[in-house]
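Got a structure for you, questions after.
Missing here: one protein chain of the complex. Every other protein chain is in place.
Here is chain A:
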């Protein structure tokens, strides 16, 4: 039985370092190659030795597919391709290909230059890795090789995020990456056609939440920012440079405009302008509204939002600062946080999910005292009292429980597999899904095997098909199944279904006729033709609904049974009835009646 095997190397009952191995139809595919933000040691990267203990990655993998540019989905890519060693194709969409190396370089700088870590990939490795990337367009069917094809769908999680449909023969798998089923201010909603995959591998970050309407959340967010500003407080919004940041910028920009607010809004890191430029050039990946209006007004040119300088953090008065990275685990957002944490007037709004181990995760869990590391040169631990307000706003664009179910109904999979979520939350959703069909949630390193039962594609001769379809009438009748009979010729790799007659011809075989003749003596005074005619009339009256013909050559045909009459020369009254039929005749029982 053919099977599909799925093994998460990361993101199995966990959020972070997404990396899933899929074996389908003899092909091995790696889906995402992410890094875990919560760790600084080996656990940061997926455990590639799972593959490498048996040989090189290049030999094992047919391709690698990256769903989007977030580091927990692509952060381990240069490590995998350049340090572990992989030379095969890496597929990602154009925006991902454009943005991913920038984020990788950004992260490399923080890790190596600021934290002084060694044994990390270099800038050159990022460049070499990106050379192996093959760009992917939405809905384009990419033939990786003769048998393996992949197709990307819009996922709406960040710019360029994609879901991917992987198909070998009649078996297929869909991997969602991260996705969002509700359109937001700059992205559209995820969409997939009814592709009926054998396995649907879905993220489940928000497996238990059903988020309230987008509008409410936005109003909430604006209210909180506004209140804090009115109080004269400073608002820190840790974000990743691309994605949520742009949506929140659009939101604040329009709000500032409407309310005529004067407090400055800053956006940290040099990435801002560049990031907005990417959004301008990849505007076809944003939502309908932005695409339609971009010629008149580009949504990504902000009037109120200015670049941030480090010294501004100590300025008096209210301000709003967007700073990277989003989980407060390093960089500028962490620095500002340290500065502002001690004042009750200030506020930090966490607009997205934070992985375990990050400061973001800690303060969201209500921790008010944090152990901090000092400068990298001298490792001093000091304690930080968190007095500022901590707010969590779920703006990160993941599908919630409702969205996941919605996607399931869209794609109609045969089996479900959950990744990229916390075990407890997954369990809940799994229970819900299992009411309808199989659902798995493997841990890292655990393999799920799904047996598929694909049909066998066969080429049927059109003559045979048309004959069968004609027999059944134009409309199918559910009560009368149309049976068809034919011969399947298996030659090399081809399977052909033809009528038996054609099979004989194609194989150069002669047909062997097997006929039977039966002599039935009969006493009848009439002449031969009259006797025959008598029989004809008799049969006609007895066998209603059958084709009975009286042929001019002195025979009667009942369907394909031939009846002849001959009389012996000695006794004209003793006739012999000759019944002749071939082996294939189905109507033999008729004769008995006659």
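Here, contacts are C-beta pairs under 8 Å (C-beta built on N, C-alpha and C of every residue); 3 or more make two chains touch, one makes a residue touch a chain; residues count from 1.
Simple rule for what comes next: contacts and distances are computed from a predicted model.
Here one chain is missing from view; checked against "ER membrane protein complex subunit 1", "Translation initiation factor eIF2B subunit epsilon", "U3 small nucleolar RNA-associated protein 15 homolog" or "Integrator complex subunit 9", UniProt names that protein "Integrator complex subunit 9".
Taking the complete complex into account, A:142 is the one of A:63, A:142 or A:313 that touches the chain left out. When you scan A:259, A:443 or A:488 for touch with the missing chain, the hit is A:488. If you put the hidden chain back, the residue from A:43, A:274 or A:564 that touches it is A:274. Listed by residue number, the positions of chain A touching the unshown chain are 94, 97-98, 135, 137-143, 151, 170, 274, 277-278, 280-284, 294-295, 453-462, 465, 468-469, 472, 476, 481-492, 496-497, 500-501, 503-504, 507, 509-520, 583-587, 589.
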